[in-house]
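The structure appears below as structure tokens.
Chains shown are a subset, placed as in the full complex.
To keep things simple, chains are lettered A, B and C as they appear, and every chain counts its residues starting from 1.
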Amino acid sequence: MSVLDGPRRETRRVVLGGRVHLCRAENDDLVLDDGRVVPERGATYAPPVDPGTIVCVHLNYRSRAIEFGVDLAGGHPTYFLKPPTSVNSHRGEIVCPADCRLVNYEGEIAAVVGRPMRRVRPDDVWDHLAGFTCANDVGAHDFRDTDAGSMLRVKGQDSFCPIGPGLVSGIDVRRSTLRTYVNGDKVQEGTVSEMVWGIDELIADISRHVTLRAGDLVLTGTPWHSRPIFAGDVVDVEVDGLGRLSNVVVQAPAPVDGCGFPATITKTSLGVALGSDYRVLKQGEDAPTPEQYRSARRDLAASNMVSGPKARIHR
Amino acid sequence: MSVLDGPRRETRRVVLGGRVHLCRAENDDLVLDDGRVVPERGATYAPPVDPGTIVCVHLNYRSRAIEFGVDLAGGHPTYFLKPPTSVNSHRGEIVCPADCRLVNYEGEIAAVVGRPMRRVRPDDVWDHLAGFTCANDVGAHDFRDTDAGSMLRVKGQDSFCPIGPGLVSGIDVRRSTLRTYVNGDKVQEGTVSEMVWGIDELIADISRHVTLRAGDLVLTGTPWHSRPIFAGDVVDVEVDGLGRLSNVVVQAPAPVDGCGFPATITKTSLGVALGSDYRVLKQGEDAPTPEQYRSARRDLAASNMVSGPKARIHR
Amino acid sequence: MSVLDGPRRETRRVVLGGRVHLCRAENDDLVLDDGRVVPERGATYAPPVDPGTIVCVHLNYRSRAIEFGVDLAGGHPTYFLKPPTSVNSHRGEIVCPADCRLVNYEGEIAAVVGRPMRRVRPDDVWDHLAGFTCANDVGAHDFRDTDAGSMLRVKGQDSFCPIGPGLVSGIDVRRSTLRTYVNGDKVQEGTVSEMVWGIDELIADISRHVTLRAGDLVLTGTPWHSRPIFAGDVVDVEVDGLGRLSNVVVQAPAPVDGCGFPATITKTSLGVALGSDYRVLKQGEDAPTPEQYRSARRDLAASNMVSGPKARIHR
């Protein structure tokens, strides 16, 4: 049965009283698996699933390709992995090490595998999925210049994969729109129809080489306008029919000294993290500091939202 | 290396900001795996391990055998299983369905498997363990008369296996004493030296038939004076060197009607749940109600503590 | 979607070239997940799923209740657990320790959980299952007199839970018949309609107290005529629509001496293991030996099959 066919069904998981409970949302409450009803407000969420493998696509939304000046026509999707330890929950904390200053949000839709898949054709993919959830493919571009493209340090850090609030099936996500908000301001918007490769095509492609197992995640790309967030910010990823994933950014101590690659800000990392804002912000030869970005970002975001690639795509 | 040899090492796990964190206790704080330091007070604990198999021994402490009038000399330990879904955490809630009125605590020491074991001799057991933790083998004796001794409904309910606070190695638990407290009053006390079969003997015995895997638990029995607890009670299990596991009892709705065995109070279940207090409390032919027990239990416990089997053993 | 609704779908797992592969049967071949086609004959199977919890019902088929002289009317099902380490595969070996002489087959249908369940009503159970598979709830009745009914040593030994060959959905098992064969002779036969409690009722009942998770198994009982098997025997469990699970019995050394309960043959264990054959076989006061049973069992089985409870039920 296709995961796209209704009725809509959502399963959430919360931590309550020392255990993870299944539950479903009902008005302002959560109905727990043991029959208790608790207020939704203030609930401590667990991730809706425990993935073993998390595959992410690099570029997939047309607006992001335009932003990077890349023509995806005739090309192929490319992928990277996040480790399962990066998984985070609705209302969880995105933990920024103190030496990182270019930690970006990327609002995404995550497809959740229901039955194991290998060599599955696109048409059969929908029948192998358990559902979808909102995701944030957080990245610390301070490590952009290392890991030779695998981005383990950029995208794989603990807490850098918030998913939730719940696992949803029975929604035709192909008609959904995704929006990201920072402190309530809309900063990303993209429709699934804007994807260059459909969710079914991505998963079929991955399954040509790699077995996907129940609970595994495929993150399907982000629209344009991924930008840095800072300790204290609240980031929400909202997808029509799936709900709204909300996370707060907090700071942790910098990693232990004396070994390992140091967080580094370069023109490349600034270019990736700030996108077109980099050109706007920099003064002569000097690169903008994260502090400069932080103070300017609300205005930049507002103007970007009306003039950016999305506007051009949907014109 | 024997798990009994020092130095003492303890690892705890807490849920913070949407993820499970490793941590260690330091004074009044927890030092998290990402370098942050948070107050220990009020932390939300996760179970120190995620067991696949949980094996429990029925009778092992001499005082409990005396209480039940059983002579274990020349006999053999007998075992039952709790499902992994029964696992609970330090500060977690013991959830009593509304129709259960004979839910008992049983303070225990849990041995945690470190390396897989099969056909291991007692001498080699210590080298295969990861450590120990406090446990509470909670049981709803309202279901005593069903499951023909396997006790799935008695001992296997969700939340009925609190463990914690942490996983401890480097302690010679053979010299430890276990104590259980209800609302601060001591209600159980027993030394590990009181066990009829040593922890090494129990585990070697189980491994004659069953493979134990990393993270699996063996609960090693409870001393005399397991008694009922009720919604609102706070139950602590304390073991020298391991710490103090604390849990609160809460109520959930009774299970869905119309199918399944109903919670039932019989003379047998009262006898098991109340132990010698049953004889003291009952009036003529009438069985005591849980309400009667609740109001009398503090006095009963106090007098039991000075005159019970433990006193006789250690005299 | 109900697991009972077609079309039929089967997934098997085989070990080939150092890895577990998904596959499907096609004529005399297996089509592997990587596109290779290998002969089915001689394939090394893995269990179709990796359960965390395995719940078994004691008595459920009417014929077995008659055999034991038990009236289940008005009663309730009772359950016990097998550990996950007991799981075995199609074509796997049932390993009998050398000191066990009353190891019995019990052909069963196993329901496989697809989505987590707690407090699920019978009508909703079918929508939470991933499928069904054949199972053999092997038991060493030499340990009948220990574990006080939990049967850890009887039913929980390594290899004592063969399941397979595959995971099947899209079959209305309520109309299926189960048959067990020893060395090709039919020794058990029972229809699912003969069950006192339906598969949906059993699972709803368990879920009143215990969370069931994806991959967990519920073994739904065995019809009458469970009997001993011996090293060299081949035991098959066949269920209409699910396939035929085949296992061979082999011998391993007896467990390490000097600790633990010894395998023991008593009148009770013989009575359970041999059923009505016990009365037929014993001479005066002497209990039959396993050797006597082995030499007589084919004739006993043949006559039982025509005159036993099943015949009476379906008359």
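Everything below uses one rule, namely that a contact is a pair of C-beta atoms (placed from the backbone, for glycine too) under 8 Å apart; a residue touches a chain by one contact, two chains touch by 3 or more.
Keep in mind that what you see is a predicted model, and the values were worked out from it rather than measured.
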Tell me how many copies the full complex contains, given that 3 of them appear here. 4
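Just so we're on the same page, only the chains that are shown with their structure count from here on.
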Chain centre separation (subunit A, subunit B; CA means) in Å: 42
Calculate how many whole Å lie between the centre of subunit B and the centre of subunit C, each centre taken as the average of the chain's C-alpha atoms. 32
Can you give the whole-Å distance between the Cα centres of subunit A and subunit C? 45
Show the residues in subunit A shared as contacts by 2 or more other chains, in ascending order. 33-35
Mind listing the subunit B positions that touch subunit A in their complex? 15-19, 32-36, 44-47, 87-93, 95, 97, 158-159, 162, 247-248, 250, 252-255
Subunit C - residues contacting subunit A, complex: 1, 11, 22, 33-35, 115-116, 118-119, 130, 211, 214
Taking the complex as given, what residues does subunit C use to touch subunit B? 52-53, 55, 58, 76-81, 83-86, 97, 118-119, 121-122, 146-153, 156-158, 201, 204-206, 208-213, 255-256, 259-261
